[in-house]
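Heads up, one of the protein chains got dropped from this complex, but the rest are sitting where they should.
What follows is chain A.
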Amino acid sequence: MSGGTKVRLKVGGSGSGAAAGQPPGGSGGRRRKQDDDEDYEPGLEDDGDDVIVISDDEGLGGDEDFVVDGEDEDDEFDVYDSEEEEEGAGGGRARSAPARQRGPTRGAGAPGSKAGASSKPAKAAKPASKAGQRGGGGGRGRGRAKSAPALPAVGRRRSRTEFGEDEDLEEEWISDDEGEAYRLGAGDEEFRDFSSLQLKPDHFNRPLWVCPDARVFLETFSPVYKQAYDFLIAIAEPVSRPEWIHEYQLTPHSLYAAVSIGLECETILAVLNRLSKNVLPADIRRFVRACTQNYGKVKLVLQQNRFFVESPHPDILRQLLRDTVIKDAAMKPNEGAGGFRVEAARRDRAAASLAQIEEIDLAAEDDDSGGAGAAAAAPTQQQQQQQGPGQPPAAGSQQQQGQQQQPAYMLDAVEEDPDRELHSFEVEPAKVEKVKERCLPDALNYPMLEEYDFKHDTHNPDLAIDLKPNVQHRPYQDKSLSKMFGNGRARSGIIVLPCGAGKSLVGVSAAARIKKSCLCLCTNGVSVDQWKYQFEMWTNIQKGQVCRFTSQTREWFESPAGVCITTYTMVAFSGRRSAEGERIMREIMSREWGLILLDEVHVVPAAMFRRVLGIVKAHCKLGLTATLVREDSLIGDLNFLIGPKLYEANWLDLTRGGHIANVQCAEVWCPMTREFAREYMRPTASQTQKQLLYVMNPAKLRACQFLVQYHEQRGDKVIVFSDNIYALRHYAIAMKKPFIYGGTGHQERTRILHAFKHNPQVNTVFLSKVGDNSLDIPEANVLIQISSHAGSRRQEAQRLGRILRKKKAKPGQAASAEEYDAFFYTLVTLDTQEVYFTAKRQQFLIDQGYSYKVIPSLLEAAGVDGPGGGGLLLGTREEQLDVLASILAASDADLAEEDEAEDKDDVANLKKKAPTKRVLGNMAALSGAQGISYMEYSTQQRGGQAGGRGRGGSARQPGKLAKMARRFG
């Protein structure tokens, strides 16, 4: 599907080519802005072209394998999709003509655009011709352009980053020429000329530039960087965060998240304007207003076991009540102002502290004491405000005391805001879901934020759970929790922290704060055990109150409230269960959960989320993840299924703060040997063979062996990752190291991991992609990647996460913040597709400020090159040729053996229809007895299996075809 994306990109370019007569700098932007305008027209009826649809469009780029599950969900996506296409095909061309001349911002674009003039025509011509070749691209492209409006240049930014989207391996392979286009596409980046923006006279005191395309640039060396960062991360998506200047993007989703933590439209604009070097473009004001006017206005609050629809704006409530569904669901209104229940609004702490930026003295510039003074002044002011009228002084002082002892998120006493009132009406519990649905963007478009007033929930039994007194939160953990509990209630949402930064403590703390039954969903059985361990480690919870529910362990807590840890697949499983499983499922479904913890939300298919969240009733949902990279349908869905992103940490800041390991990333170049290269270039070589040839490149194996030896000698713990099972097995057996892949049983996994953790003789373990997520291997500090899933940025980040956990300094060694304490090597075979994929994969981490050091000739540098050098394997040409021969002799079915997880709980399994599938013939391979005599047997078996896969594929085919037909028909 990435192909579609690329076409879009190019057509975007062709648009500017068509408009070549216009002043060069702004041509691309102008077209899009017109579209923006149309969508910003306040009276304009929403034609389904709103945020959700956009994200679905984005998402279509996505996920063959993730939407296949439920047929109905799949359809739903298609509906969006086809709508999109029609719009595109129909309205497209007419729209691209500059129908309206647009405002002053671009009218005066002359001065700086001069320089652009020289290079522009050539660039514009190229994409135009490309789009021409691609026939049919036009309609698709317009679909894109049409869908872009609500987020001015998100499309532009994304279209670039989106290439990194991982997804279907097959498609990666097929779209080889697309890869070519991508490389050429580097020059297609639309150039935007904003030099006519007006700078404020004191711009050097302010840290931001805000562009009309909703990009924001932040200087990190500004004295008010910290405040500006906290604010920006609340309202915008980070695009890249290197050392000096960060780039952010305001998107509808990010603004939705901002609103949901209590920031209001006018506050956002005021603070943005205060921090901005340039006068805030009118487009941005309009954009922010358009994105925030509906979001966050209505909340669904569970209070004393009654559901209330709550809003500070009674007009909106009246508007909602005009809808028949909602009217039907609403309980008889009480007496009072306009028939609504009225109470004083509460002040939100998190939002209030962000809004404080308005008071920071920007002029106290280049003077550190000045900046600090201003920052120090802000809280006192805030406290004074909080102790306004109606607030008993005793409570105030009590609260101050509390502040000294407890982190902000633990505070219960929330001040009332005297200036605002909250209006609310009650709805029938049975009809809550319907009301929620009516409020979604495709209906009334007042998406409801869910808050859980857990303090006043007397219906559900309390859980006796407290954090142990010695538990210390790190500052960012506190910050993320305070966003969640900003107003004394619990908000649903997602917290993004890098792996190893202590996500589970955040989850456990949230559970301990709410003190109700908690359902914790993980991706596989191993992490279920780990979560249980985390709960027992951080809290005083009783043994019988934590239970696990997996395919192996079926436990249930006896107490009225408890913590249940299970996997997504266990809950979503729709087939027959054992009697015990059935009983526990009924328990899970019948219960009202106080909190549902969703681990690794980024890997779980949207359809599965829907199913799980449809089955389980929870008052508050907290998603945890390290990477929200895949900005496909999932993100859009997550926003409404779980909630907005509450907090996202900056990797580089955490590294500098010493919270996560300081990783040296390196890309090791391995030249292909002559014989391998010849086979690789052979036109008849199949894709799988080619892949195996570059993975099994002898230079790579030697480099890998050298690195393993080197780091084992240093006393490091090494993980080697290979997605390719054939290579994994070959490498591990050749080097005599243990390995784990999908076919490895739960017990053996546990045994190997235990040995790796505790046995000083076992310092290296080989993992397939089952190790990408959740396997907690805190000891490892070196990671070597020999093969990977095409261009997946997410996988790269996840794997890095395996070694991010901060290690304890070795005795006798002073821990220095500057020193690298972990190493991440990617071995790349030169002159193959791998080079291209590697570049793609690195993009996310590079945007987080990581840098990859290229090691062009590792073995030469180490002096172990040449035949037999350094005692490495495959030193002679004969040995290399043997490997080559075995690769060529192996059948495709052999090579393509997929990493089928034995672990039934693994989410990765879900995409295949039959989770019980087993890989046969493994014992032969494990025992090293996979010889000729077994060959026929195993091939046959695999052949059958491959047939199974084939059926699976064809079962999938109709949907795909139908989709295509709809797209082009």
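In this text, contacts are C-beta pairs under 8 Å (C-beta built on N, C-alpha and C of every residue); 3 or more make two chains touch, one makes a residue touch a chain; residues count from 1.
Quick note on the criterion: contacts and distances are computed from a predicted model.
According to its UniProt record, the chain left out of view corresponds to "RNA polymerase II transcription factor B subunit 2" among "Probable trafficking protein particle complex subunit 2", "Pre-rRNA-processing protein", "Guanine nucleotide-binding protein subunit gamma" or "RNA polymerase II transcription factor B subunit 2".
Annotation: of A:Gly525, A:Gly623, A:Gly742 or A:Gly849, A:Gly849 touches the absent chain (contact as defined above).
By the touch rule set out above, chain A reaches the unshown chain at residues 25, 112-119, 183-184, 186-187, 189, 191-199, 203, 209, 211, 215, 217, 221, 240, 242-245, 247, 277-278, 846-847, 849-854, 856.
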